[in-house]
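Below: one structure in structure tokens.
The other protein chains are all here in position, but one chain of the complex has been omitted.
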Amino acid sequence: MSFDEVVLIIVAGLSVFGLGRVLIGPTVWDRMIGFTLFSSKVIVMAVLIGMIIDRSFMVDVGLIYGVLGFIGTIMISRFIERRGDI
Amino acid sequence: MKTYIKNMWKDLVDNKEVIIVLSIVWVVLFEQFSIPTFLVGLLMAVLVVLFTDRFLLKGNYEHSYMIGLGTLTKYGLRLLLEILVAGIDVIPNIITGKADVQIISCETKLTDELLIDILANSITLTPGTVTVEKKGSKLRVLALNAPGEDEDPRAVIPLKLEGILLRYEEKIEGKA
Partner (left out) sequence: MAQIVEWIANIIIVIGLIFMTLGVFGVYRFKDFFSRILVSAKVDTVGFITIMLGLMMKHGFDFFTGKLLLVLALYVITNPIATHAITRSAHISGYRIKKER
């Protein structure tokens, strides 16, 4: 088991804890914090998988996931800020 | 027709650094360096700059988007240092679990809109401070371990970063 695989397993465990905040958060914004934490961990995991299997297309997956998570966060916060009117 | 082409050429010369950066991004995304790839990237960058100036921007923003590559590199390195130092500062608060959170109003010396936006994003990126609202050059900052009633509220702004931006602003004031 190489060093990268150990790091990958630890980051995957942390992402599960990030999703726990989405489940138990008392307010809506706590759930959004949990979502941003999860999204950053997914980017790190994609890059690590790309380094382990030695292909570079996984980095593109991370790039696209970052853009989609950004758009999702912005749209949900705008939806809440304007009380249902985008 | 002639003035139109002259304006277009002036736009391209003003934004030459943006064009270089976009071409490098194109080459990196293709993962091979050859002459045709670089030429197609240059063409795409020119089209992007022309399209943005013509259709997406409402005013005349060219002079304020000319952030030089040297300034950008220096700013990025200084920002990395500030982020790491602030991150180490915040660790005792996490371990003890005590947080004293306040919202503070403060004012920057910058006047250009884009530079104020960059400064506000840098404040948000450093751990311990988050910008809540911006109106003109007044910022409302949510801060941890904030300065007291009798101290200067400008202590929440990273002053070295503001210094770099101030020097840059003087330079473009002289040019424009």
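We just call them A and B in the order they show up, numbering each chain from 1.
Definition applied: a residue touches a chain if its C-beta (ideal position, glycine included) is under 8 Å from a C-beta of that chain, and two chains touch if they have at least 3 such contacts.
Just so we're clear, the structure is a prediction, and the values are computed from it rather than from any experiment.
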Review point. For the chain omitted from this view, which of the shown chains does it touch?
Key: A, B
Revision key, fill the gap. Out of B:20, B:69 or B:101, the sole contact with the unshown chain comes from B:101
Practice item. List the residues of subunit B that touch the chain left out of this view. Key: 25, 28-29, 31-32, 80, 83-84, 87, 90-91, 93-94, 97, 99, 101-105, 120-122, 124-133, 142-144, 149
Practice item. Could I get the residues of subunit A that touch the absent chain, sorted low to high? Key: 3, 7, 10-11, 14, 17-18, 20-21, 27, 29-30, 32-34, 36-37, 40-41, 43-44, 47-48, 50-51, 56, 59-60, 62-63, 66-67, 69-70, 73-74, 77-78, 80-81, 83
